[in-house]
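The complex is shown incomplete by one protein chain, all other protein chains being positioned as in the whole.
Per-chain numbering from 1; labels A, B and C assigned in written order.
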Amino acid sequence: MKRIYLDNAATTPTLPSVLKEMLPYFSERYGNPSSLHSFGQEARAAVEAARARLAGLINCQPAEIIFTSGGTESDNAALFGVLYANKSKGDHIITSKIEHHAVLEPCQWLEKQGFKVTYLDVDKYGLVDPAAVKAAITDKTVLVSIMHANNEIGTIQPIEQISTITKEAGVLLHTDAVQTVGQIEVDVDKLGVDLLSLSAHKFYGPKGVGALYVRKGTRLEPYIRGGGQEKRRRASTENVPGIIGLGKAAEIAKAEINERVAHLLPLRDRLIKGILDNIPEVILNGHPVQRLPKNVNVSVKYIEGEAMLLKLDLEGIAASTGSACSSGTLDPSHVLLAIGLTHELAHGSIRFSLGRTNTDKDIDHVLEVFPKIVKKLRQMSPLYKK
Amino acid sequence: MKRIYLDNAATTPTLPSVLKEMLPYFSERYGNPSSLHSFGQEARAAVEAARARLAGLINCQPAEIIFTSGGTESDNAALFGVLYANKSKGDHIITSKIEHHAVLEPCQWLEKQGFKVTYLDVDKYGLVDPAAVKAAITDKTVLVSIMHANNEIGTIQPIEQISTITKEAGVLLHTDAVQTVGQIEVDVDKLGVDLLSLSAHKFYGPKGVGALYVRKGTRLEPYIRGGGQEKRRRASTENVPGIIGLGKAAEIAKAEINERVAHLLPLRDRLIKGILDNIPEVILNGHPVQRLPKNVNVSVKYIEGEAMLLKLDLEGIAASTGSACSSGTLDPSHVLLAIGLTHELAHGSIRFSLGRTNTDKDIDHVLEVFPKIVKKLRQMSPLYKK
Amino acid sequence: MNYSDKVMEHFKNPRNVGEMDSPDGIGRIGNASCGDIMEMYIKVKDNVITDAKFKTFGCAAAIATSSMITEMVKGKSIPAALKLTNQMVVEALDGLPPVKVHCSVLGEDALKSAIDDYLKKTTGKGLEGLKLKNNEAGPGH
Partner (left out) sequence: MNYSDKVMEHFKNPRNVGEMDSPDGIGRIGNASCGDIMEMYIKVKDNVITDAKFKTFGCAAAIATSSMITEMVKGKSIPAALKLTNQMVVEALDGLPPVKVHCSVLGEDALKSAIDDYLKKTTGKGLEGLKLKNNEAGPGH
């Protein structure tokens, strides 16, 4: 059976050309970049070349990039690092209710340590209101952290408008751009952000490596401590192959970015339309237009997400759900609840996230298979009365 | 020119057989282990198999292993996680003056947050006195953190004796075993430790992945927060290829461990003897016997380490030094100062760390080249009066 | 999700799906906000459960559990059916992931509710000391 991968928001395959560049750095050019000898120096040079490539993708200086172990660490390091470095200035963070847990959980931890956090509401499309950001800023506010695009519903936030406000107020702005880097244009200057998180495996790089952009002059306490690496901003022997993979993935993304968007938009819109037209009582989650080109998220009334997901998997289609049944907790996605869905609709959500190699045929297949699955599950549902 | 790598304490090459097992997990079996579909489940199964392999190497339960991004994160997570989880019990840590910075810097940070840290002295061989550990324990002591073997001078600590004391006192014991796992036997039960840090790239696995062993029942706050991965003890999409590499490196280490020791001991001792016999005014740093099989560390009077290192590099030999000149700070190695070396001797240190593929010929070459280098540099030194 | 082959088999081909014309007992357990609702219908003759059917809103584990429990009760006397525990259903399914065991509790509760309903209808009083394990919702909720 042909398998169709529609879970590119969870992770993406590493491109063969990315892997190819990484390979020599495992067993041949294996030096530690901190070592002074030639083995070390060749690794150091490769790491710096990768840094320059990544800087090219997001339009920053190489020195403004700190390599990390992934998006989660970048988010943790940004929140923790800014708040602890600016304790004398204030203790207040503003964020939104639909951030990734990698932002929300550090916020909750910071609250336990005495910091204050404002969690902004979003509208039914998942949009943060820039005016609400402005209204929440106090003279104790140090940092605003609003994600660039949401991983579940794909809504893209008005970061540029928000940064106008934070700049005026003299407050730092962090954005979790894990879902946008390599997917749509991300330019730290246009966005006007001071810190930005990204993760390689979300845009065809390897897992276990990411980066935090930190605008020059921004005070930051290191989160992983213990050595002089990354100019004392992130200790630990550099993940050289991973960093090289991230650099190569960035280079490819930069070259391909317009193509990627142009390829995905029609696929996404066909899939949305096909689902809404062919299955009754389905709603689209997230913003109809300000939306990641890869993201399709719908709630199917009367049935549950994990059951849909596994039925799709049996047909070779990989998707994702915001149902609690998939997470091992009792609560469904906080994002879907924040945009106002009932628990039942949140449990009935399914996300398809498209990638580079998906084709019209893949969409055809989903549109053929998915309505049948919904029908079968509805027949089993005590909530569904034909 | 043949290059001879004698910096295996800094990092090691990934074994080709390790890389081979990792390869399919980049571009083919690329699923996110948290995903419920078949792509995710095959990645999940591979991660759990790796966990079991690593558990086999250190003799623990797979569920007691948390995968991390490396030794530094493991150390940070252990110290931070234990202290914050046990705040109600106490606020005191005992460690030594020769720990890796990945332990010392988090300790210093914890001190800033109000925790208390005792930094124990070591003797001239770098040994911690178990009696000093006992004497330092108070009713506020929560954790003792003493490294298994030192990365610079190779001295192996009497962890078993220390754990007898910590168990009696009801205090947790962490050991940084980054330099011992895969090098000498490491058995968490024999050692009697509650937490143990390790890093894959120090024993022929890939960079950017490590683990923290946490004995069942030990309370630990997560350090990287944001998702349900690693049973909520370490968030972030798992570094699947890295974890598989760590698992394979562990499996190989387990099979080879006796062979590795048997291979390195005579090489190490020949190199030490050869240097001491052929170069006047050289001293061996670290313990003569309770010493890592790979570690040779000497101080050469009247000359400076970086100069030696680079001269060796010009001859194709990769080594390391504790001289300040190599670190970009003004102070030489805290370890060498802690064992009582003068600044001058600390600046004149050089470390050779041996690995799997080093041969008698490599030692011959070092013994031929190194005395000449010392002679030349001494001729240049204002301190050296023939 | 790491389901056993047995669970997947019952999920793919659930037995006894559907409503029942004039059932002798109906049990309804769970609510949509926790993601699981089970409805169970039983037919009883001479104190023996002759048929069972279900409808379920829920995940694969909930569906497989419903399917399995309806299979297990068919042919059992009321007292024997009451001895069925969620543990037995889990075993019959070759295990469930820890986070999914609550689904099997729902199954047991749905069966008990259906028997309770049957007893109420026939004897005027329900199951003595009926205590549902799943405290999220009572019968008919």
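Note that in this section contacts are C-beta pairs under 8 Å (C-beta built on N, C-alpha and C of every residue); 3 or more make two chains touch, one makes a residue touch a chain.
Since we're looking at a predicted model, the values are computed, not measured.
Shown chains touched by the hidden one, complex as a whole: A, B.
The chain omitted from view is touched by exactly one of B:130, B:332 or B:355, namely B:332. Taking the complete complex into account, B:307 is the one of B:58, B:156, B:292 or B:307 that touches the chain left out.
In the full complex, the hidden chain is touched by subunit B at residues 302-307, 310, 314, 323-326, 328, 330, 332, 342-344, 347, 379-383. Take subunit A: the residues that touch the chain left off the picture are 36, 41, 44.
Quick note on the criterion: only the chains that are shown with their structure count from here on.
Seen from the C-alpha centroid of subunit C, the farthest chain centroid is that of B. The distance from the centre of subunit A to the centre of subunit C, with each centre set as the mean of the Cα atoms, comes to 40 Å. One inter-chain figure worth recording: subunit A and subunit B are separated by 33 Å, centre to centre, where each centre is the mean of the chain's CA atoms.
Those residues of subunit A in touch with two or more other chains are numbered 306, 310, 326, 328. Annotation for subunit C: residues touching 2 or more other chains are 1.
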